[in-house]
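Omission of a single protein chain aside, the complex is shown with its protein chains in their original locations.
By written order: A and B. Residues from 1 in each chain.
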Amino acid sequence: MDNQFSQWEVFIQKKNGAAHEHAGSVHAADKNMALQNARDVYTRRNEGRSIWVVPTDSIVASTIEDEVVFFDPANDKIYRNPNFYKMPKGTTNL
Amino acid sequence: MQKNESSISFLEKQFQEKINNDIKIEPKDWMPEAYRNNLIRQMSQHAHSEIIGMQPEGNWVLRAPTLRAKKILLAKIQDEAGHGLYLYSATETLGIDRKEMIEQLQQGKAKYSSIFNYPTLNWADIGAVGWLVDGAAIVNQTMLARGSYGPYSRAMLRICKEEGFHQRQGYEIMAKMMAGNASQKEMAQDSLNRWWEPSLMMFGPHDSESTHSEQSMKWKIKVESNDNLRQRFINKTVDQAHHIGLTIPDKNLTYNKETRNWEISPINWEEFWNVVKGNGPCNRQRIAHHTKYHNEGQWVREAALVFAKKEMEIQ
Partner (left out) sequence: MNSTNNALYNYCLRLADNNLILGQRLAEWCSQGPTLEEDLALTNISLDLIGQAESFYEFATTFTEANCTADDLAFLRSEREFVNNVLVEQPNGDFAYTIMKQFLFSTFAKHLYTALANSSNQTICGLATKGLKEVNYHYMHSSQWLIRLGNGTDKSKEKIQFAANDLWCFTKDMFEMNSVDTLLIEQNITINLSTIYTPWKNDIEQVFKIATIDLPTDTNKIIGGIKGIHTEHLGHILCEMQYLQRAHPGAKW
């Protein structure tokens, strides 16, 4: 019976201080293999300085059906935006 | 909403509207089964092409004539493996796993680009594969990057970016050989003679003959027709060939000033279908190679899994 190992999602930090961004996935049998495979597959052009790998199974995702319920409620909360507030004329450094 | 015929047609309508408005479809979105199956077919075929494409190039990696050429070719073949891998991953988001796709390839249920069923017979073939085959692939992939399925489109963007050097290195090999001695020139021309027509066939049958085209265009899996893409490729390539002194092996090649297109002889589609059906010079060899090394790796994969399981138990 063939196996191709389980799938892992790869996140790469490109520069010091930057966030880890999703790069793609690899197959691997264990953690070390997943890290090394991610390195060999996704950083051959000097794209990385740090790698996270996460078993794909461990990712929980919202679905498109959730979109309206999850995100629409946030689109009328304009008081979270700095431009919502009127400052007296001439105010500086704010 | 009721689960009945009308709800399906409602979903389909909504789906088509999204596509019309250039909204990408993501893995968990509702999609018609035919869209899913069409994508699985096309994407896995694309992935297999990258993987099988490693073989004709690998045929010369041990014989590359300089250290530089060896490094470039190795890096290029490595990219093909990487691109196959990205594409398998993108296809896996549609609910098929890599194991199954590999099985389909080995059992002949899934196809790959017929171009890789031709042999690489001299070093110039490595040039021709990069220049013509990757050149044709880039034309095609730039189009696919605008396609409707998010993971496929993203994989294409990454692949197009990385393949930037593939075509250039191929053309560089051809240019060097055309600037070289008589036997190098002969090899280069011989290579173009053999690869020219197969590379034109890479864009698939004429629009009027293409079975999947119409639906694929409607779903924006493809956004341009085979014949348009082929013509764009011909126009670019003919000029490049002339620039380094190569002759396009087509006596009827003429430039149409009105359309600004290079016009070619009719393509030998009999040959094309014959190779697609499995009768090309290397069809059997390619699949036999893939199957052999896949099977030889079986004990390694098994061992790694057993080890991983033991590790988990210790933790």
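As a convention for this text, contacts are C-beta pairs under 8 Å (C-beta built on N, C-alpha and C of every residue); 3 or more make two chains touch, one makes a residue touch a chain.
These figures come from a predicted structure and were not determined experimentally.
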Full-complex contact with the absent chain, from B:L11, B:V61, B:I96 or B:L121: B:V61
Sites on chain B contacted by the missing partner chain, in the whole complex: 51, 54-55, 58, 61-71, 74-75, 77-78, 81-82, 84-85, 88, 123, 173, 176-177, 179-181, 183-184, 289, 293, 296-304, 306-307, 310
Interface with the unshown chain - residue positions in chain A: 4-5, 26-30, 32-33, 36-37, 40-41, 44
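Note that only the chains that are shown with their structure count from here on.
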Chain A to chain B touching residues, read off their complex: 2-5, 7, 24-27, 29-30, 33, 41, 44-45, 61, 63-64
Parts of chain B lying in touch with chain A, wherever the complex brings them together: 26, 28-30, 75, 78, 82, 85-86, 89, 92, 97-99, 102-103, 155, 158, 162, 294, 298, 301-302, 304-305, 307-308, 311
